[in-house]
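Sharing a structure, written as structure tokens. Questions coming.
Here we show just some of the chains, and they stay where they sit in the whole.
Which chain is which? They are A, B and C, in the order written, and residues in each are numbered from 1.
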Amino acid sequence: MSTRDLVLSALFAAIIVALGILPPITLGFIPVPITAQSLGVMMAGVVLGARRGTIAVLIVLVLVAIGLPVLSGGRGGLAAFAAPTTGFLIGWVLAAFVTGYLSERLVKSEQSALVQTVGFFLAAMIGGIVVLYACGIVYLAFAAQLGLSKAFLGSMAFIPGDVVKAFVAALVGRAVMVGYPLLPVRS
Amino acid sequence: MDIRFEGAGVSYGARVALAPVTLQLTEKRIGIIGLNGSGKTTFARLINGLTKPSVGRVIVNGRDTADAKAVLTDVGFIFQSPQNQIILPVVRDDIAFGLKSRGYKPAEIASKVEAVLQRFSAAHLADRRAHELSGGELQLAALCSVLATGPDILILDEPTNQLDLKNRGLVHGLVDGLPESAIVISHDLELLTGYERVLVFHEGNLVADAQAGEAIRRYREIASR
Amino acid sequence: MKSLFVEGNSGMHRVSARAKLLVLAALGVMLFLTANLMLLALAVLAAAAVYFSIGLPPRSALARLKPIFLTILIVALFSLAFNPWHVAIVALLRLTALMLFATAVTATTTIAQFIDEITLLARPLERLGLLRADDVGLAVGLVVRFVPEILDRYRAIREAHAARGIKVRPTTVLVPLIILTLRDADNIAAAIDARGVRRHVN
């Protein structure tokens, strides 16, 4: 990995951490916080692409593991990997990868603004919602003995917020692409 | 322009960033100098209400800055790091953006954008990406964005930072030619030659308020201590 | 950014980081192999004993547990509403024991120790040419170094909105924030290369 790619990933990890300053909203009946950090995960994929986006998220997980309070609400430490929400946390890695991979495939610089935005939106929806929720729900069902259907139902409370996040990520991705083209082009 | 400081000062906790100042500013060109951390930016931010006084009041054109919104339309501010000031990636969009939020119609916006680009001979920058601009070009773009909305008073915080001799000359010329009132913070003392009023700050205190020549002499004396 | 490490000289502090991490991993597996309530309750008691022995004042020791314990508890209650009671209790005990021990490991292991272990884990990947193990420490340092810088920039961008009378929206803040941060990355990378730190890379 070039030094530039390493630094890009680390700085995006820093952006994800910074998004954790916004306090999480915890819905009374669901144990997983609504957090702006998952917006950061989507943006990492959209802006940096699959490889660097994935590394950015991995760096965040390393920071969590070594005891830095980088999750929203100042949480962190290995205990974050022993929570019912751990599936979502680990799912961030796959989410960034899939979002990035699809962004690289769907969005081309010669497309119109609308097509690009829609491309990024689809990438963020599939990576940041479909794939992420699959990880989160399976883990929740298993670790908390909740059963798949209940875990699924409970997680639906995040859908409205996460659709909005995917939309914001798409707008940001398109604007950054215009202002600072960076996404790796696939040959 | 009519700016009155009435015993206005700023503290952060126990630290005094600006000791209370009482004065009135009406001159067309006002310079501000002082060492790093002496309180220059703090003083300027009081004028457009970005910082609220911890004691006293600041009155701009008859309005208390405690109600920042009223003052913002009168006062334009060019920040010390202009790259933080450009909000949209493309220069033209950024200029239009401030107008849009003031409720102008699309046709008006387009004509105002053209007018300001014309005024500063900056048409060649209109479609450039802000992040690719050189220091001098960035300063110019920020100036266009801020002046497009027609403020009455302009504050420039170290506008010639990082610029070469030529760009510096360009900015000097631009500032001198502004019909608006301008308050200029600068380490670039040449920029202030001829100013009838220059304020010198030191460790949070206003230590001189004089013509350029006298004020610069005081500043050099402080710097050489 | 302050780490969750707690200064001290308890038994847990003296055990090597590697041993603690191995035990934690083993615990993670073993707890899920049994559904025996007695055994699980015992595990919780043991983990609690370890956790409360690391020398943290009881009040802050409890405060640290709160956020995650709360989620565990809520999930258990949610589970209780739909599942047989012992299923819910099993999940509650498993996660509580694991969380207690994990919190104890975090509180007694320094960042430097963690980074050494992660670097070691990364060595095999290095041989595969996937990454450089030493980059782990560098990446962590970079994030800690630049988070405050990013927050400052966020503040500056919000002020630019205020000064120009523009309403703050997520996109109008995030776009310049990301562009400016990415642009810094080029300069920072050059600074790292110039100091010859990652020398066997292009």
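Following the convention adopted for this analysis, contacts are C-beta pairs under 8 Å (C-beta built on N, C-alpha and C of every residue); 3 or more make two chains touch, one makes a residue touch a chain.
Please read all numbers here as calculations on a predicted model, not as lab measurements.
Protein chain copy numbers for the full complex, given in the shown labels, come to A x1, B x2, C x1.
In this section, only the chains that are shown with their structure count from here on.
Contact count check for A-C and A-B (C-beta pairs in contact): higher for A-C.
Summarising the inter-chain layout, the chain whose CA centre lies farthest from the centre of chain B is C. Mean C-alpha positions place chain B and chain C at a centre distance of 43 Å. Here the CA centre of chain A is 16 Å from the CA centre of chain C. As a whole-number value, the distance joining the C-alpha centres of chain A and chain B reads 39 Å.
Looking at chain B, one finds that residues 88-89, 130-131 touch two or more other chains. In chain A, the positions touching at least two other chains are 175-176, 179-180. Contact residues of chain C toward chain B in the complex are 153, 156-157, 159-167, 172, 175-176, 179-180, 183. Remark: chain C residues 1-5, 24, 28, 67-68, 70-72, 74-76, 78-79, 82-83, 87-88, 90-91, 94-95, 98-99, 102-103, 105-107, 109, 111, 114-115, 118, 131-132, 135-136, 138-140, 142-144, 146-147, 150-151, 154, 170-171, 174-175, 177-179, 181-186, 188-189, 192-193, 198, 201-202 touch chain A in the complex.
Put simply, chain B touches chain C in their complex at residues 48, 50, 68-69, 72-73, 76-77, 79, 81, 83-89, 97-98, 101-102, 130-131, 145-146, 149.
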